[in-house]
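One structure is given below, encoded as structure tokens.
Note that one protein chain is taken out, while the other chains of the complex remain in position.
Going in written order, the chains are labelled A and B, and every chain counts its residues from 1.
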Amino acid sequence: MRRVLSAIAKPITETTGLARWMLVAGVVITAVFVICAIFAPWLAPYGFAQSSAHGVEFPKAGPPSSAHPFGTDRLFFDVLSRVIWGARTALEVVVLSILFCVVLGVPLGLLSGFYGGAADRILVLIMDALYAFPSFLLAIVCSFLLVDVFGGSVIAVSLSLTVVYIPQYFRVVRNTTLSAKEATYIEAARAIGARDIRIMRKYLFGNVVQSVPVLGTLNAADAILTLAGLGFLGLGIQSTQAAEWGHDLQRALADAGGGVWWTGLYPGLAIVFMVIGLTLVGEGLNETLNPTLRRRRLLPVVMPERDAAPSESEGR
Amino acid sequence: MAIEVSDEVVGVADQGPVISARDVRVWYGTTRGAIRAVDGVSFDLAPGETLGLVGESGCGKSTLGRGLMGLLPEGAKRDGQVLFRGRDIFTLSAKASYQLRGRELGMIFQEPLTRLNPLMRISEHFEETIKQHEPDLSKDEIRARALETLRLMGIPPTRYRSYPHEFSGGMRQRLMIALALVLRPAFVVADEPTTALDVLVEAQIVQILNDLRRNFQTSLLLITHNVGIVAEACDRVAVMYAGRIVEQGRVADVFKNPQHPYTRELMRSTISLTTTGLNYIPGAPPDLVDPPDGCRFHPRCPKAMNVCATQNPVNIERPGGGRVECWLAGPEDRIPAGGKQPLEQEELTVADEA
Partner (left out) sequence: MPTRPDTAPDTGPETGPQAGPQTGPPTGAQTGPRTGHERAADALVDVRDLSVHFELRGGTLARLFGRDTGTIKAVDGVSLSLRPGEVVGLVGESGSGKSTLGRALLGLVPATHGSIRVRDQDLADLKRRELREIRQVVQMVFQDPNAALNPSMTVEDAVADALVVHGVRSASERHTRVVEALERVGLSPVELFLKKYPRDLSGGQKQRVVLARAIVLDPELLVADEPVSMLDMSVRAKILQLMLDLKNELGLTYVYITHDLATAKYFCDRIAIMYLGRIVEIGDTEEIFANPRHPYTKALLAAIPEPDPDKMVPRNLPRGEIPDAAQPPLGCAFHPRCPEAVTGCGWESRDLRALLEEHWLRPGVAFEDEQKVIGELEELDTPSTTATLGVGGSGAVRAVLDRMKAEDPGEPLWSGVTSIEDSGAGVNVHFEPAPSPALRRAGGVEVACVLYPDPGEG
């Protein structure tokens, strides 16, 4: 248990200065949103699509008050509740899409890099094409297509984000596999008679997935923005299915002219902070896990005055 | 290829030393504390003389070489005194020491390919090097000088316009040596220059290094782990252990009559054609963050005495010339009563092995 904890804390204990500060700030911000997401039913005063409580209807676009600290919007929804529930939606989508990316991208990259050949070339071509496509446009097209299949659900949006980000996982894993499979320990594994599948599982996997966590956190920040963008264009999740910050922002657009600032400000701030938090975690992790960027904390060298030199005379 | 050498060795004995190092220390900062990689080293190097620096890995050989050149990583500190022709190079300004490097102090590295710019022709490497220190030379003069140096290294003039990748490993090492020597520096540090090479090529490079003193009058500090190379190419040898030079002297004296047990064990553990039994030194060099008290070799020493574990050995004149740091060699009067009893040592197991 202690070993697990110290392994988790290692990025923090091993860093110094700015990197450590970034990591700590990022972890704190992200943790706040994660707590909101997990405990949304208890933390949020109302449901995300609740327009009345105890038979009393909420005011339409009511300003912040004691009953509604962030005010209410034109659909009579409580803004604070929607911001908190929005964290849950964002987290669900991001976690699902990264999960899909890892589950699909890592094995594909591993197989592709290990075996090479025609299948590898075709996969690389597809992934490069996806990567070269403007990512937001790709997300729009995918959600258009997927919303028809799955409806405007969390799954549909997650899958379209997966399409956008999977090439990065594939490329990273494939490239590290290409270099790792030349290592002597892979030949040693062949020499003891290990099958390909075992070599990939036991010898390559652990050594090629090390850059995935960093990639995951950095992509998560990007995914929040893409998700909000899709919501803003009305392509994402509908208001009644879940609270989604981007979609709320879009609806708040009409309010901005009429002095109703609270419907836009709070979802906007939520997006900004969550992106900042995740980016800080990603960059902080990158600094600690990436050996080319890592700078170890060196203790300053203090040379004591030498004790009387134990020598009769110097020189030869 | 025949390398023209004159037979007489340049008389060097009467001149003062080129390099005179006194009590040099180089320590590295780490997360655990300071590594005392070089901890009080003194030696002299006469003009045209080759000093071999031997020892196991992790004894500070390379650090000493880099420390002398001023090529140390961030967080490292050095002190002591190193006189180059009477000037203390440790106290020079950054600019002055930069000018000294290359022109007066040269360095030859282990892996030559990483030190050559793959996009630059050999000719450009030489032009770059020479122009930095002698900006007034014309292109023809540079070419003549470079070709002459290359000729002494056995690289034909037809290859002057080639790129580094067009050369084989041994040729690249010759190129590196030529680049280090083209400005005729008075002092060159060669850090394991043959380790990455094949046996026959290694012998060729050793031969070139051996001829350096005659062709260039260069003083050479040859860092190697190979006792055989020292025997073949060096005038004097310094045996380094755990940050200190434990024995130094003329190669013939030291190798024929080693005074320090470490020197003897190092030679015995070398496998050569005359080897009839396998010998090894138990244990490994100590962690230099916290080296053992007294003599640093005492935990591995087959002849350790009680005094060795508590008191630093005294640096004394070795019989036959040179210096040694070992209580076995004396001085007798400094050893406390009972100090000569054999030391009860902890058994060294595989867990302590290098």
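Before moving on, here are some points about what is shown:
By definition in this document, contacts are C-beta pairs under 8 Å (C-beta built on N, C-alpha and C of every residue); 3 or more make two chains touch, one makes a residue touch a chain.
Given the structure is predicted, the values throughout are model-derived calculations rather than measurements.
The residue from B:S57, B:T91, B:T310 or B:Q341 that touches the chain not shown here is B:S57. When you scan B:A94, B:L119 or B:A351 for touch with the missing chain, the hit is B:A351.
Set against the missing chain, the residues B:D191, B:E247, B:E265 or B:E325 yield one that touches it, B:E265.
Between the chain not shown and the residues B:G16, B:P73 or B:P156, the one that touches is B:P156.
In the full complex, subunit A touches the omitted chain through residues 183-185, 187-195, 198, 202-203, 206-207.
Along subunit B, the points of touch with the absent chain fall at residues 1-2, 4, 56-57, 147, 151, 154-159, 168-171, 198-204, 206-207, 210, 225-233, 251-252, 255-256, 265-282, 284, 302, 345-351, 353-354.
Operating definition for what follows: only the chains that are shown with their structure count from here on.
As a whole-number value, the distance joining the C-alpha centres of subunit A and subunit B reads 51 Å.
Only residues 296-303, 306, 309-312, 314-316 of subunit A touch subunit B when the two sit together in their complex.
Subunit B makes touch with subunit A in their complex at residues 20, 22-23, 25, 27-34, 40, 42-44, 74-77, 79, 248-249, 311-317, 321-323, 331.
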